Each structure stands twice: as structure tokens, then as C-alpha cells.
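Below is a structure I'd like to ask you about.
Just one protein chain is left out here, and the rest sit where they should.
Right after this comes chain A.
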Amino acid sequence: MSKIPESLRYSSTHEWVEDLGDGRYRVGITDHAQALLGDLVYAEVPEIEKNLQAGTVCGVLESVKAAADLYAPIDGKVLERNEALNDSPQLLNEDPYGQGWMMVVAAESSAYAGLMDAAAYANIAEA
């Protein structure tokens, strides 16, 4: 079964969100998502300063199997993006919760609190 760290929160569209403190949140795709997509070959992450709206498309992921939309898990504004994904999209497969992070966003803690915990996400991912 896929890895679902207890310390993170999750969206129904298979993104994880990590609370970095000071209203900053790191975002990536889950282990389950990368396994479904297969070998990723391209990731389009939103530009810095872009305003995100939870549940709407904010980027693109391309694997050898499919092209998929990246959804914003949370309302917020992009502060940082993982430039390493441009040359090494395989980081999304190899280390989805670590080096494969996608962006850091500024968001409200109430929005973060509304996301699923690991147990709730496990019900979706393993359904």
C-alpha cells in the first residue's frame, strides 16, 4: 500500500499539504497519485505570486501513461516553486513527500484545518 505520512494533511484530489509555520504550507502530490500516474516526465507548477483557488486546476502533470491536471488543494498564493522538477520530474516518483515537493504557498490556517488527515485520506486512496 502507498505511504501516507501522519504528519501531513490531504486533499481529495491527491495532494498533500505540510504546515511549515507562519502561514506557509508546502504542497506536493501523494505517493498514491504518483503510483497511479506512473513515470512522470513533465511537471508544470504555477508561477510565483499566482493566486490559487482550492479544487481548481493550477498546473499539469505528464507521465508516460497520461496527462493529468494538478489541482490546488488549498486557497492561497504561491511563494516558492520546486525548480528542480524542471530537469528531474522523476523526483515526483522517487520522493513524493521530500525532494518531489511542488510549491510553497501562503494560506490561512483554517483552510489547512479543513483538509483530510492521513486516516481519512487512506480511505479514499485505498478504496
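In the analysis below, contacts are C-beta pairs under 8 Å (C-beta built on N, C-alpha and C of every residue); 3 or more make two chains touch, one makes a residue touch a chain; residues count from 1.
Operating definition for what follows: contacts and distances are computed from a predicted model.
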## Note on the structure
The chain missing from this complex carries, among "Probable glycine dehydrogenase (decarboxylating) subunit 2", "Stage 0 sporulation protein KE", "Peptide ABC transporter permease" or "TldD protein", the UniProt name "Probable glycine dehydrogenase (decarboxylating) subunit 2"
## Note on the structure
Those residues of chain A that touch the unshown chain are 36, 38-42, 62, 64-66, 68, 89-90
